[in-house]
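All protein chains of the complex are present and in place, except for one that has been dropped.
Letters A and B mark the chains in the order given here, with residues in each chain numbered from 1 onward.
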Amino acid sequence: MPPEAAKPVVSRGWRGRRSTDVDPARIPPGQYVTRDFPVLSAGPTPHTSLELWDFSIIGELDSPRRWTWEEFRDLPSEEITRDIHCVNKWSKLDTVWQGVSVDTLLEGIETSGEYVTQYSDGGYTTNLPLEDITGGKAWVVFAYGGEPLEPEHGGPARMLVPRHYFWKSAKWVRGLRLYLSDEPGFWETNGYHNYGDPWQEQRYQGD
Amino acid sequence: MAGTAVPGRLTWELAELVEVIVETPHVKTIVLDVPSWPGHRAGQHVDVRLTAADGYQAERSYSIASALDGTRVTLTVQRLEDGEVSPYLTDELRPGEKIELRGPIGGYFVWEPSDGGPLMLVAGGSGVVPLMAMIRTRAAAGDDTETRLLYSSRTPDDVIYRDELELLSGNGLTVVHALTDSQPPGWTSYARRVDAEMLAEVAPSPAERPRFYSCGPTPFVEAVAEAVVRLGHDSLAIKTERFGPTGR
Partner (left out) sequence: MDDLMLDGNAIAGLLREVFAVEMTTAIGTCGRCGTPGPVGAVHVYRGAGIVLRCSHCSNTLAKIVKSDSRVWIDLTGIRALEVTV
């Protein structure tokens, strides 16, 4: 019978690269802090030219909306500083973005929809209740750290929804679709939690 | 393909560090002893897991560098400056101490003498490790399959296994180096990145139906794979192992 470790063997003196000089109250359960910005992706990086890029609001609403890149950039935008939390246990504090509030995009809209799916170039989707992307909780961001958002980090524009694990902030976002009923997205249909609140450690279905 | 499917799930085993060998300024070989090691094939890798006192864990994969040798498993590890795992393996772990290891893993990127050749191995940096396992396995078996290694490194100091490769050359093994950043005085081999022209000069022709194995950072392997196909080789003739953008 091969020898098996009954429980993991501790590696003497090893701590890994996580940052430890942080206020624990800012860190959701089970998370570690990094100063890196790991690049994670479900597929190849799309490269949509700004001439062809647009952002739409479609589905369950009075009439669809659409902005070209120029129209989108003409909308009022703001600087947003937030902590972000990835389901793979990395948190990054005080990330600084520039973007348009979803409230601005939905201003004046008439909808009976209660759920929203973010959809992206490459086919990625992720879902949330409408109330969780409104009221100052979500943005479509186009700059990170004072620079235009790089393609590998989701540029030209991605969602920023900091109160949920970061898979719920779609990279390469092209629009929001409003639904009457919840439509679990790319990861929600395969094991990740439908709501994904880091403070309740809702990583996986059933958590 | 007998023996490819080793039944049962892998479990974490304890590997004891026997010896550390300095290969280059950034690379060390760690020699491990793994009791009841089932054996391995050239090209396979292991997963290594470290656990901190508070339970935090990290896992990384490392190619096995050695030919089959009882319970000995040798890994050649590049120390990444901000690495999570590699600095611990190269600088902290002491002989007699143990780490958790799982393997051998992988049935796709493997070569054994019975697979035949001619063999064309294309290595980028520390991507040479699994290819060295193939070269060492070939040597241990006294096999004379025509084998060529095209090995790209940045500087002369970065060439891993330099002396051993020179020693093993001959008897059907040819080693060609490319040094991309700096070369020693009098250097006559390649002084640029691997490209299609270089591969055309070094590799066997498509008519000889070589088996290509390429390992290294993703952009390197991508370039090699594209060039191989462009030179007229069957796309199925090349097996790749990509490390990702920065290596492991």
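Methods note: a contact is a pair of C-beta atoms (placed from the backbone, for glycine too) under 8 Å apart; a residue touches a chain by one contact, two chains touch by 3 or more.
Values in this document were obtained by computation on a predicted structure and should not be read as measured data.
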item: From A:V33, A:I57, A:V87 or A:L176, residue that would touch the chain that is not displayed; value: A:V87
item: Options A:G13, A:P64 or A:G123, residue touching the unrepresented chain; value: A:G123
item: Of A:P29, A:P44, A:P76 or A:G108, the residue in touch with the unshown chain; value: A:P44
item: Subunit A, residues in touch with the chain not shown (by the definition above); value: 39-45, 86-88, 123, 152, 165-167, 186-187, 189-192, 203-205
item: On subunit B, residues whose C-beta touches the chain left out of the figure; value: 1, 4-10, 45, 47, 61, 102-103, 105-109, 218-219, 222, 239-245
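Methods note: only the chains that are shown with their structure count from here on.
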item: Distance between the centres, which are taken as Cα means, of subunit B and subunit A, whole angstrom; value: 37
item: Touching residues on subunit A, where the partner in the complex is subunit B; value: 2-5, 8-18, 32, 36, 39
item: In the complex, subunit B residues that touch subunit A; value: 11-14, 35-36, 49-53, 55-58, 82-85, 88, 92-93, 97-100, 245
